[in-house]
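See below for the structure under consideration.
Heads up, one of the protein chains got dropped from this complex, but the rest are sitting where they should.
Our next item is chain A:
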Amino acid sequence: MAMAIRVFLLLLLFLSSSNLTFSLFEDQVGLMDWHQQYIGKVKHAVFHTQKAGRKRVVVSTEENVVASLDLRHGEIFWRHVLGTNDAIDEIDIALGKYVIALSSEGSILRAWNLPDGQMVWESFLPGSKPSKALLSIPTNLKVDKDHVILIYSNGCLHAVSSIDGEVLWKKELATEGIEVQQLIHPLGSDIIYAVGFVGMEKLLIHQTHVSDLFQDSSATAVILPSKLMGMVALKISSTIIFIKVADAGKLEVVDKIDHAAAVSDGLSFLEGQQALALVQHGGSKIHLTVKLGPDWSGDLLKESFEMDHQRGVVHKVFINNYIRTDRSHGFRALIVMEDHSLLLLQQGEVVWSREDGLASIIDVTTSELPVEENGVSVAKVEHNLFEWLKGHILKLKGTLMLASPEDVVAIQRIRLKSSEKSKMTRDRNGFRKLLIVLSKAGKLFALHTGDGRIVWSLLLHTLHKSEACENPTGVNVYQWQVPHHHAMDENPSILVVGRCGHSLDAPGILSIVDTYTGNELNSLGPVHSIVQIIPLPFTDPTEQRLHLLMDAGLRAHLYPRTPEAIGIFQREFANIYWYSIEADNGIIRGHVLKNNCFLEVADEFCFETKALWSIVFPSESEKIIATVTRKLNEVVHTQAKVITDQEVMYKYVSKNLLFVATVAPKAVGEIGSVTPDESWLVVYLIDTITGRILHRLTHHGSQGPVHAVFSENWVVYHYFNLRAHRYEMSVIEIYDQSRADNKDVLNLILGKHNLTSPISSYSRPEVITKSQSYFFTHSVKTIAVTSTAKGITSKQLLIGTIGDQVLALDKRFLDPRRSINPTQAEKEEGIIPLTDSLPIIPQSYVTHALQVEGLRGIVTVPAKLESTTLVFSYGVDLYFTQLAPSRTYDSLTEDFSYALLLITIVALVVAIFVTWVLSERKELQEKWR
């Protein structure tokens, strides 16, 4: 057996060393991967609907995206993703051809060309004092044929040329103590009015009690930030009242609208007339009303739309008018829903919708698909067989170069739209799965790995704003129940953990969702606060995973709350530990469970904990900036590593290892803010059971940010070396020295060894570490590692680069045993000669030519096929693909011609029969002579 594996591994090595790159051909793009582009929740929208040219809407979003969308189909014409700390304040269109965006609290102004999105100019507007950022583009203010853009930001009023972005003049207003709220430029005037408050005494120009205007005023009134002409919109609980500011400062209520959700800004579409859109909810429908202001004389438009209740309530509405063929005015409305989706309503129907909630994914987990049932209709099989045969004949034609151009197109279409990959059942290779993602809006989406379509979506009602829970946020998603024994009749489910509010001691909310149907099975909350969730390696008889939820008072709560769960938990009680990291104080504490909580109401699922150990980092020299542990579900195939000359090293494979990186407190800031002498990076490997520091390593003159990944017995981390002015990547491998004396072959054959007996951290195994550092060209956003079903396949690091691409780098390049001149035996083992920097092979970009804008995370999921791993990377965009780090050694490639094989076999069989018959006949003839 061992020999067979060795032969296999050697062959594998031979194969893998023969080819280092895993690039793909042009026609393979889209076969196993998909890419989806999103923009995020829309904050502002500016319509550009001139008669000539394509109609478009320019939007800015909370994901800091400026995008130009096609008004007809909702597709993205172009899009720019600004940095995460470059929030967009306002956007507008200048000169009818430039998109102007004010960002970073009014300090950066950029202009893009409207048709193609190319940057025209960028200017930096410095100021002394942070203030509200305002952007105003007067339509007819000209200075020497140049249109002027007015910006109030950082306490200064700037006039910027719209042609080249040059600052024409600047006026400091903040020094006079004015807090400018609005810029007004009357038509045909050369004067700009900056309206603002001076101090607090002039705040209220006119005082009228809300209760005078509206009777039931127990709720607080909120002024809606809609820009209306001569009117103010007030929201009191679920009612919106419009108050008209009459002459002489008198206020009068114009209208009261119940169950209103959103009001748009006023849209001046005729001389002195203003339209505003209002959205109301009524059952499963939403009602859009366009009112005419300022005299409020009747409705211009009243339409109802059927709305999926999974989209929640309307958050924002933007309107735009157009002239119908009969010269009357029509209106279209762009609405932003609670789940961050964007819809265009026109002429009583939803023209298009975009699921932009997927741009802000918080957490990802996966689920298997239902098992295929055996009862498949004959007609379907026949149809499938016919299709299959047709497809393969076409493919064969392609192989034999007989295909016409149309056939080539058909082949490519068949390959891309294979019904096989988007089926809703489990496949033998485990390629088809559901990706369950939780978005910032509190919505769960199930994406099919085959084609990326949304199988179901659920707006969690526990994460819905309610009186009990003011500001709910989703935190994480966990696998709750993964049925293996009852896979046919039980559905897997996931646990969604949320929190009411952003503080750590806010009450938590829990929800369990069926992953096949997307139904909420159970929900709890608000419950105790949740600061940490520990999925335990035990399941109850119904295969629900046990979870420990830690609250802010260091108490542990066990879920599921069943007697069976408590029974299982009590058995393992003494062996369960937990640790907390206080990054601000620089303390890592280890805890152990003690006894049941002392609460007023007895709760047998609640446990007190007591501190066991603590590691205190000196606050004047070290500050924690990164921690990483192994993934819980990672499978390691073997504990031994065979090195040159048949020697064995035993990996120290422990799930209870924590990698911690600390830097000098001065060096927490940006790269280059400190000199190399006052900056250092210290990394630790800590055993989280005993608090023992297994390894400590100092990189002098290095600085964060540190991105790290921990797998098997190694950790790879990325940081900046100030002395070399380059990024570096280091690897630490950790080996168990206490097992190294297991060398006697006979004892091993007879099983006289302690290699498989359970180990305890309290036995304090002796470890040795090996470490090596390399230069790396890119700065990194995130690092992940491939994971396979059995852990046999070699690993690749998946590096999310600053260019929003994912680079696959073989772990072999980060091997501490690399040396400048490896021996022949080491070369045979596959050790690459040492170089000072890690190679970046252009073909090994997993995302090939695509970009995952705003890349935030990479998730790898093992397929059932050992060679293959599924990779999902998310940010503003989503990208999914399959990877085979050691190539697909256990399956035939996709372009393998089964038809050719089949035809060859058939031809051979036919040939055998023909020759047999011929020879029989001949023999018979000869016998008759």
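Assume contacts are C-beta pairs under 8 Å (C-beta built on N, C-alpha and C of every residue); 3 or more make two chains touch, one makes a residue touch a chain; residues count from 1.
Definition applied: contacts and distances are computed from a predicted model.
Undergrad: Missing chain, UniProt name, options "RAD9 checkpoint clamp component A", "Thioredoxin domain-containing protein", "Epoxide hydrolase" or "ER membrane protein complex subunit 4": which is it?
TA: UniProt lists the chain left out of the view as "ER membrane protein complex subunit 4".
Undergrad: Which residue from A:550, A:661, A:846 or A:878 sits in contact with the chain not drawn here?
TA: A:550
Undergrad: Specify the residue from the set A:748, A:768 or A:840 that touches the hidden chain.
TA: Of these options, the touching residue for the absent chain is A:748.
Undergrad: Would you mind spotting which of A:85, A:328, A:404 or A:756 touches the chain that isn't drawn?
TA: With A:85, A:328, A:404 or A:756 as choices, the missing chain is touched by A:756.
Undergrad: Can you work out which residue in A:530, A:785 or A:831 touches the chain that's missing from view?
TA: For the chain that is not drawn, the touching residue is A:530.
Undergrad: Touching the hidden chain in the full complex, which residues of chain A are there? Just list them.
TA: With respect to the unshown chain, the touching residues of chain A are 1-3, 5-7, 9-11, 14, 475-476, 497, 502, 504, 530-537, 548, 550, 572, 575-581, 583, 590-591, 627, 629, 632, 636-640, 642, 646-648, 651, 653-656, 658, 688-689, 742-745, 748-749, 755-762, 828, 926, 929.
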